[in-house]
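Here the complex is missing a single protein chain, while all its other protein chains stay put.
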Amino acid sequence: MILSIMTTPSGSEKLWGGRFSDDLADLAVQFSESTQADRRMIAEDIWGSQAHSIMLGACGIISQADLRVILSGLAQIRQQFADGQFDLDPQLEDVHMNVENRLRKLVDPEVAGRLHTARSRNDQVVTDARMHLRSRLLTLRQTLADLQQTLLDRGAEHLATVMPGYTHTQHAQPISVAFWLSSYAWALQRDQQRLAQTYERVNRCPLGACALAGTSFPIDRQMTARLLGFAGVMEHALDAVGSRDFVAESLADLAIVASNLSRLAEELVLFSTHEFGMIEIDDAYATGSSIMPQKKNPGMAELTRAKTGLAYGRLMQALTMIKALPSGYNRDLQEDKPPLWESLDSVESCVRIITAVISTLKLRPERMAELVKSNYAAATELANFLVRECNLPFRDCHRIVGQIVSTLLKEQRPLTDYRRVSELLAEAGQQISEQQLAEVLDAQAVLRRQVSQGSTGVEATAATIEKLRQAIEESRNEIAAAHQALTQARQRTEQIIQHILQGGELADLKL
Amino acid sequence: MILSIMTTPSGSEKLWGGRFSDDLADLAVQFSESTQADRRMIAEDIWGSQAHSIMLGACGIISQADLRVILSGLAQIRQQFADGQFDLDPQLEDVHMNVENRLRKLVDPEVAGRLHTARSRNDQVVTDARMHLRSRLLTLRQTLADLQQTLLDRGAEHLATVMPGYTHTQHAQPISVAFWLSSYAWALQRDQQRLAQTYERVNRCPLGACALAGTSFPIDRQMTARLLGFAGVMEHALDAVGSRDFVAESLADLAIVASNLSRLAEELVLFSTHEFGMIEIDDAYATGSSIMPQKKNPGMAELTRAKTGLAYGRLMQALTMIKALPSGYNRDLQEDKPPLWESLDSVESCVRIITAVISTLKLRPERMAELVKSNYAAATELANFLVRECNLPFRDCHRIVGQIVSTLLKEQRPLTDYRRVSELLAEAGQQISEQQLAEVLDAQAVLRRQVSQGSTGVEATAATIEKLRQAIEESRNEIAAAHQALTQARQRTEQIIQHILQGGELADLKL
Amino acid sequence: MILSIMTTPSGSEKLWGGRFSDDLADLAVQFSESTQADRRMIAEDIWGSQAHSIMLGACGIISQADLRVILSGLAQIRQQFADGQFDLDPQLEDVHMNVENRLRKLVDPEVAGRLHTARSRNDQVVTDARMHLRSRLLTLRQTLADLQQTLLDRGAEHLATVMPGYTHTQHAQPISVAFWLSSYAWALQRDQQRLAQTYERVNRCPLGACALAGTSFPIDRQMTARLLGFAGVMEHALDAVGSRDFVAESLADLAIVASNLSRLAEELVLFSTHEFGMIEIDDAYATGSSIMPQKKNPGMAELTRAKTGLAYGRLMQALTMIKALPSGYNRDLQEDKPPLWESLDSVESCVRIITAVISTLKLRPERMAELVKSNYAAATELANFLVRECNLPFRDCHRIVGQIVSTLLKEQRPLTDYRRVSELLAEAGQQISEQQLAEVLDAQAVLRRQVSQGSTGVEATAATIEKLRQAIEESRNEIAAAHQALTQARQRTEQIIQHILQGGELADLKL
Partner (left out) sequence: MILSIMTTPSGSEKLWGGRFSDDLADLAVQFSESTQADRRMIAEDIWGSQAHSIMLGACGIISQADLRVILSGLAQIRQQFADGQFDLDPQLEDVHMNVENRLRKLVDPEVAGRLHTARSRNDQVVTDARMHLRSRLLTLRQTLADLQQTLLDRGAEHLATVMPGYTHTQHAQPISVAFWLSSYAWALQRDQQRLAQTYERVNRCPLGACALAGTSFPIDRQMTARLLGFAGVMEHALDAVGSRDFVAESLADLAIVASNLSRLAEELVLFSTHEFGMIEIDDAYATGSSIMPQKKNPGMAELTRAKTGLAYGRLMQALTMIKALPSGYNRDLQEDKPPLWESLDSVESCVRIITAVISTLKLRPERMAELVKSNYAAATELANFLVRECNLPFRDCHRIVGQIVSTLLKEQRPLTDYRRVSELLAEAGQQISEQQLAEVLDAQAVLRRQVSQGSTGVEATAATIEKLRQAIEESRNEIAAAHQALTQARQRTEQIIQHILQGGELADLKL
């Protein structure tokens, strides 16, 4: 009797097909399958099934014999995938159905059919996604640390190299190259922090939430979480399967990383123009023109700048998707992974390429010095000097210096025309000698005088770089620790599997 | 002598490598190549080169003999691509370099080297993109027309089928199913218009703009445009190579299409719930649950709703990319095509799937009628009736009916409890018999009485559907005409090519 | 009896309060009122009520006596608002309730209560919004035309003024200032087109759609539309009240205008840097620094660039809002106007400020010429020359010139070192005299030789500017015609009102 039901699976391999009289239309299969985005989660999906089945065995929900069969099948699938003998079939919709289907072919289907006890694709998919994402976050943090270090290393060579500091893309004050480059490394440190904090929220195990409401089987969610290297479980089943703020949050972090990169990229483009000429991008990272042979284009920086759009757009995609979704799992949520993987891939590749561009960048200190001199960047320092020397209110000094600059501009003289500046100051009632001015307005001297914490002064910048180096070191340690925790959990799972496959008992293990 | 320069191409196949001492780093090649997004433009790229070389020949910029060689090579590439013998090599960066490189291998490289005269990748890439985009816009319009027609056809079956009309997702007034479905068809008609108007702006030829400034060669841009089926040329070279508002505009059109689909999808989800129960999605387009066997999920509608995010996100990606870009070509612009193709693919597939869902949708008129009756949807009509019959101000009628409804709610009676309603009206000073009420409040009668243009009344809806059918017919004619113009241009190019390859003279042709 | 119902309006002035036992909480009133965004639509709201009541009178739905009373009251409200004696009260929720409430106070409330017959706030609000929007679109088009004309006028002074043309922000080829400035005017012409086409879709009258389904009153929607200056009616009632693609579309148009402005703004910032130095922003539009007296900051351009974010963000806001909304009116739709008005205000002010900046901009032709000479911008022209003179394939010329440039760079010589270039060409087997080179590579000569349509050549640019002037002229005519149509409709409505108020009959009028 049972056979009459069991053997007429309406021609479909769909594991949820029982109730349906018709198969899904081809158009619908194509439209709704997710194997492309799922492909990269195969390892996580298998690990998830391994941990789940071990837990089912440990809790007495499946027998040890069945567990052994399931683990043996899963191990084969893992190997076949590694050997390129197994790939996802879009007809089978997603990674979970592909793996389970494979399992049914490799081992007794009746035993295979027990794997999905106390589990749903709803909790399974978000577990896979969190597992894959956490690894990618660690990798991204590592590449960011490399970029930060590169910025600091290149900066450290140039603590006393003077360049114009800009506000409004206009010369403001002389700064050092070290100060310029390290500013980006500091901004990226906040990206590090954000990614680390997001990691904590990502690294929680939804498994056991089942479809939406938990289960009546006596499962041990903590055990599964431990086996999978999670720091804990998602505390609420409905929230676990239906929420995707971890996706939006990760994409927001990525968008902000992209915004920081876009600013550095913009300056790479700007500073390598013929007009600025302060840097030269290495031939290995510059592109040419098919029609204009003299061109050396900052293509990598331009593409990095452009790819900001990808990161922003993917964030907006995910936010739009979750807008006004009712609670519980909705099929809409399937659209969470493509934007996530795409943004991760893109931002990570941008970080790598910018690291390469910075590490091979040629700096042109002479041009920088020339620009600093040719303009009025030291004017602030002159005003500050007047405040100190003449005990004038800052606002008055500002006005005096402003009018001097105005006069010099009309006369087409630089601020280094100390004789003329001295004359103009005298007209304004201040007696400052040419020599004093030369000392005050010399760019190197200006740098030397900047003493405030975080300023462009040589010592201040050296101190802030040192502090950041320590922070990066801590980040690296954090990343390594998190990475090791994942590796150990994977190894532990593997040990348990080997133990069982070699005929051992679960009871002999501490799980 | 010349050889010493010519034969040391620094080991690189890059066609712009002359000035560079080093090759592009592998990381940079990977990062910057665009063959994936370019692959779908191969046919357009070759057609572009065919038209360009014919024009060069016709204008005497290359010799007829050279033209023959070039055309022969391009024809071979076209064939090889069709036969699967030629595909893009990422090492060669983009489709243009791949095609030109192939040409140099198939024919005398010196002759092949003349093809790029009076052309740049800057004008070439945007020509290819516009050519590919215009075809896709036509296809999208066709699928939209199919969806519109499906909505009208399904609606036409149900001009007098009553369902609740909602505002705030609360029952407002009875409407017909035809009225409901046709409302979406009308919204989509504006999408048709927008896409048609965008098409006009897309279908302009940038070729001849060269790198950014035009050329000193005596080219004939009108001829090239004609050969490629464009309606005209981009009038300004700098604008032609550097502007991407046609991309942003296309993506905005697509985002709005997606928003319209998302609303229909939302109602498909809503109306197929157990609670609403007014429609049932066909098994062929519904999905099940791995853990909950009774589920019949509106997966296609949910995914369509979710993919709104993709369309919005890609629009935001393109807008971000062009923000604050200096004029002229910037490498950033390479990032215009991936979002465009992705959004086109996604929106088109959503239109197709929703068409399939609608055409197989089961409607449940009894449930609709039951819902209409069980609530107070006819209350507005009662107020209107009082206005007419009792010559009371609308606001007073509104208040009277409002308090009647309030009383009925407290007493848990429906509005179809005509006896009680009549009593309550009497208390408010209005003598209306039960029978009058039965006539006034019958849902079918309510429909029948709606007479205003565009209303849910049977005749009004039939008229508006008829008007829309004509508009769709005009859209279809437009699409067919545009399609034919492209086909003819392609055929004309092919004829010219055959003429030349068979030894004919350009002078014999009218170009 | 009736009084018992009529005189207990639960203490509320809410016109929809009949059914409710409690008033809306204060928090809820504050949260949901829309008077701030509605304030600017008062004139349109009153006009709408005037036209609606005239139509009701003409169709016999209200009596002429009542019409006279209503029109008299509305005229007073209009005057009171103009005199500052009437403003919106947030407690009354929106502009419609404020106007109707006022009317009830100024005239017999029973008569006032007849105004809302065959109308709903749902069709009323979107009518007001479309009316206000269409005026704003016309104003925006006018300011855009002014900016375009300013760009062309400033350009026309400089048809032969040479500046570097950039790609990748690197020197590419010499172009003229006219060519540079006119490129933006061309891009803006597409904005003109888009706004004009959007106008056509905006200028359709939803009135008569009522709540969602039309009405059983024998209204004449065409008459109302005519009186309000609309080009026609929204054909489908449900679509009329529930769709907001006209908002999304307008915001998309505005976002693209903003993107174009952001690009011009970026170049204003870039070209006015000390390093580029090609332009100087007039003091009246430049800002200074509180600490750095020498600064002259391109603040208006920077703010315009930044405000791109506002336009993009408001588009995203509207798109998000309409995502997955069920059909019919939803309260969500109230959130359509704030982003629309904000983006219109912002983009229009950006257009005005950039027009002012451009019209007062100082150009520095000597610096431009110096930059053109100091780099290798004429290299393309040298390659083209070799193609023509030596009949070499373009690709070979490209390579030869590329290697010459490479050698010159190493030797730190400019391309104008004709003696050296001649030597290097000779090494490459090409005999070109110094004098020939001087002729070929002179920037003015390069410009003169650009002959292709749309190129930077003096005549080509003059031609394209002339063509654009005609297009702008046509735009201006279109705008004026549209504006006049609105004015005439308003005047016609006013004439009818005066006629009625002075005791005239509707029957005497052709409506």
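A few remarks follow.
Each chain carries a letter (A, B and C) given by its place in the written order, and its residues are counted from 1.
Going forward, a contact is a pair of C-beta atoms (placed from the backbone, for glycine too) under 8 Å apart; a residue touches a chain by one contact, two chains touch by 3 or more.
Just so it is clear, the model here is predicted, and its values are computed rather than measured.
Within the complete assembly, A:Ala460 is the residue of A:Ala460, A:Ile479 or A:Ile497 that touches the hidden chain.
Residue-wise, the contact with the chain that is not shown comes from A:His236, picked out of A:Lys105, A:His236, A:Lys362 or A:Arg419.
If you put the hidden chain back, the residue from A:Arg114, A:Arg352 or A:Arg413 that touches it is A:Arg114.
Touch with the chain omitted from the figure is made, among A:Trp47, A:Phe86, A:Tyr184 or A:Tyr285, by A:Tyr184. Within the whole complex, the absent chain has one touching residue among B:Arg40, B:Arg136, B:Lys295 or B:Arg352, and that is B:Lys295. One chain of the complex is left out; on subunit B, the residues touching it are 164, 167-173, 269-270, 273-277, 288-299, 302, 316, 319-320, 323-324, 371, 374-377, 379-380, 383, 398-399, 401-402, 404-405, 415. Remark: the residues of subunit C touching the chain excluded from display are 14-25, 27-28, 30-32, 96-97, 116, 119-122, 210-211, 282-300, 302-303, 305-310, 312-321, 330-335, 338-339, 349, 352-353, 356.
Basically, only the chains that are shown with their structure count from here on.
Averaged Cα coordinates give subunit B a centre that lies 23 Å from the centre of subunit C.
Taking each chain's centre as the average of its CA atoms, subunit A and subunit C sit 37 Å apart.
Look at where the CA atoms of subunit A average out and do the same for subunit B: the two points lie 33 Å apart. Residues of subunit A in contact with two or more other chains: 288-299, 302, 316, 319-320.
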